[in-house]
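For subunit A:
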Amino acid sequence: MKTYNLAALLVGVPLLMAFSIPLFGFISKQLAKWITVLTLGFEFFFGLYIFFWHIYPFNVIMGNWVPPFGENLYIGPFATVLIILVSFVGLMISIYNLWSANHGDVVHFALLFLMFVGGSIGLISTGDIFNIFIFMEITGISSFALAAYGPERRALGGAFKYLVISSIGSTLYLFGVLLIYTQLGTLNIAEIAARISQTTSGLLTFAGILLVAGLAVEAELFPFNGWVPDTYTGAVNPVSATLSGIGSVGGIYVLFRILMTVFGKDGNFVSTYGNMDLMALVAILGSATVVIGELSALVQKNVKKMLAYSSMAQMGLVAIGFSIGSKLGAYAGVFQLVNHSIAKAMMFLILGVIVSFGIGEHIEDMKGLWYKSPFLTLAFTIGALSLLGLPLFGGFWSKFALVDASIQRGGWYDFVIAIVLFASVVEAFYYLRIVGYMFTSKPTSTDKIKVSISPAVPIVAFSILIVAIGIFPQIVGGISWNAAHELTDKMGGYVLNVIPTIVGH
Partner candidate 1 sequence: MIDFLQNWIYLTGSMALVGIGLYIVLTNTNIFRIIVGLNIIDSGTNLFIVTIAWHPKSVMPIYTATNNLVVNGHVISADPLPQSLVLTAIVIGLGTTALALAIAVKIYQKYGTLDVRKIKEEDR
Partner candidate 2 sequence: MITLFSTLLVILIVAGGFVSIFSKKLLSSVISMGLVSLGVSGLFFFLQAPDVAITEAAIGAGLSTAIFIIAMKKIQKGGTSDDE
């Protein structure tokens, strides 16, 4: 067991800074936003440090109580890649916020945003199943408040819907956790994972269903994703970007941490203990989500809502990838998660810039954008083509891997992938339609959009990253493979790294 307690700062620093932001807010509102940027920059570079110096996998022990007695953070390859992803996306959106967040209570907005990202990082790194609940609530409550922020009233409606569904979801999750506790008497993920087969199978199944249902709310899987369209549409654009680029990452992470590490039964293809294969359940949910999301997006005329539905559908794709249960599937899932998060966050940010110039969200309003701002149009196109899985952009490789994994699994996954590919064609249609509107029509007015530096930085960074991943997939590929290993080999990849002596004498 390797310990590296300094990494507690990954959670500690955002908390400290979040607590101090109201004080900075007395000095200047701008300072509060800069604090967010600096803190997330710290997180990002800490993540890169962990990655490049190859410190992972390691444990962070809280309060000197080693797992399974106390709480710990476990930062393996999967957590590393997601921490870097989340902090990068967060950093970029916080830079964007320097420009965009300027009405209402900016100080508290900055604070909540910081804690949303910090909470997601905690969620990703924690090694305690109840601690996950706490961090889910941290991200949850901050995202309700963030979603309610904004000048438009629809933000409030969306936030309330999210709140209700999410509360029910977290209650279900809590029930699931405690049902497991009654059997095993511990809350540590590693110990539960090692001993999951010692539970009563009926109870385990039920607990698993509750956990899946609770976590599917954050992971945006049908039928628990009713909140998605309204909340994404209602929230201001950087918040939508955050929800889709960071929030769903955390949701998916926990869902598959629970399913594959805690409930997982090792094999060629990971399945779960209990009477019911929850992986198959999630695969069904994922397919339904993809189809419903894409078809709903197809008939949308509001671009933001279209992005929301597409976001949902993409999460379905990610879920399908993980649920295949093989290394390749997990690899595809991680890859797709990274690509989706970057691309979708960028597209919401671009939409935010567009809307701020008085251009509407309706698809007709996108006409002739090319003549107004080639930069934004190109960036949007890059994002869209990446989501469609076209080459030169990151999404190509993930979709490639996803199809490979499903076909390798065979069986009924052939149908799943057929459905997915059909839905992808639908997705291609509506994205290319927007792109077409942007490129073809002459605009009615030719006012140029001047993008100032602060929103331009994240958009440029995201597009460069998308293209870089598209050309050199090994940027994400290597660590994704390690992450896939961690997920599919639960004893070697997770449990023994946390509690080395669990195998016994």
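Inclusion criterion for the candidates: all candidates are chains of the complex that A comes from, given by their letters.
Simple rule for what comes next: a residue touches a chain if its C-beta (ideal position, glycine included) is under 8 Å from a C-beta of that chain, and two chains touch if they have at least 3 such contacts; residues count from 1.
Small disclaimer: the values here were computed from a predicted structure and weren't measured.
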| item | value |
| --- | --- |
| Interface partner of subunit A in the complex, by touch - 1 or 2 | 1 |
| Residues of subunit A touching candidate 1 in the complex | 130, 134, 137, 141, 144-145, 148, 153-154, 156-157, 159-160, 163-164, 167-168, 171, 174-175, 178, 181-182, 187, 229-230, 233, 301-302, 305 |
